[in-house]
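All protein chains but one are shown at their positions in the complex.
And now, chain A:
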Amino acid sequence: METFATSPIPAHVPLAMVGDFSLFSSPGMQPTPNGDPQAAAAVVHEGPRIFYSPVNTRDGRGTWVITRAQDQRRVLQDPETFSSHRSIFASALGESWPMIPLELDPPDHGKFRSLLNPLLSPKRVMALESAVRERAVFLIDRIAAAGTSCHVMEDFAFPFAVNIFLRFLGLPDDRLDEFVTWANELLHGDNVQRPAAARTIIAFIDELAAERRKRPVDDFMSFLVQSKIDDRPLTDTEIRGTGVLLFVAGLDTVAAAIGFDLNYLARHPQDQEMLRGEPSRIVLAAEELLRAYPTVQMIRVATKDIDFEGAPIRKGDYVSCATMIANRDPLEFPHPEKIDLTREDNRHTAFAYGPHRCLGSHLARREIVVGLEEWLKRIPPFRIKEGTSPVTFGGHVFGIENLILDWS
């Protein structure tokens, strides 16, 4: 469990603008059997377009909360005013270095994006697809052969996402369980587990970089240690910052998305039937599921004082742009509460807006689509196993646990 620091409301925040919603503590955000934390977060649309939430980060800090998609675009498209340099990973260790490119601002940000973009471009992802599909088929066939129920996260979602990530890094599968544990403790652990997991991951990345410097092979880390920015090699801190970000970003998010998607389909047999009958609809359906069940909140730091739609944001204030809030904005999506797998015109923000648009978005989309395609092809109509309840939670990265499906 988290222990929150007490955070007094800053003097410049008018009391009338303080709201009681928090992605960490509001109803539906704590671990909840059969919960729906994304729907629970949509309660903010009954209130103002911006308010101040006194405890709205993992370490108990207050943030402004932007509720309208249009306003989130304005914040996320303006990195000069709303910086993403927070060192969230390093600060857990009392250090200060950025995860790259996420925690860099322009112009440095663009240099690293240009280096990394081609590795995860839509065209490159097409070349990765057969490996992704092979992995999904292997895991799902094993599940189907083993019986008529499974633990989705442990048996499919995590091993699937982590395997693809390891493949991308050029690492063998034999440390898969270890990686899943590190990622879990880092993202969802307590105040002792988190820094310990962070140190373990750093040591792993540093060691891998040193090894690839000595003996480069054809993989991501070898590419990184041989790359140049502004005609100079990357520094050790830059390599570490990039490696850590890939580690953190690629594991939990895709697995959580697959979990929420299968949880939804288990409870909506007609949608299952539609997608099973017409698999070509899965690409569009996956977009609606990304809109309905995104998992991340973006936080920016104001670089100067600015009045934003009546809110006196001051330099240093945190500004939260939660994807699940923008994606349920009634001004952006007609009937946002309705999950319609045939919805078109679906410009959701599951992967954020602006220059920090998720670098792995194209791979993540492919993993989700391929995962659903192969699941529906190989597993007969499924439901939540009787007598069990999946547990959902909000917070820093939304997630779902104890998701047991049954098709007996």
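As a working rule, contacts are C-beta pairs under 8 Å (C-beta built on N, C-alpha and C of every residue); 3 or more make two chains touch, one makes a residue touch a chain; residues count from 1.
We adopt the following convention: contacts and distances are computed from a predicted model.
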Q: Consult the UniProt record of the chain that does not appear here and report its protein name from "ArsA family ATPase", "Ferredoxin", "Insulinase family protein" or "Multiple sugar transport system substrate-binding protein".
A: "Ferredoxin"
Q | Among A:Asn184, A:Ser222 or A:Thr349, the residue in touch with the chain that has been omitted | A | A:Thr349
Q. Which of these touches the unseen chain: A:Asn34, A:Gln77 or A:Thr342?
A. A:Gln77
(Q) For a quick check of understanding: of A:Gly94, A:Pro118 or A:Pro172, which residue touches the chain that isn't displayed? (A) A:Pro118
**Q.** Missing-partner contacts on chain A, residue numbers
**A.** 73, 77, 113-114, 117-118, 120-123, 344-345, 347-349, 351, 353-355, 357, 361-362
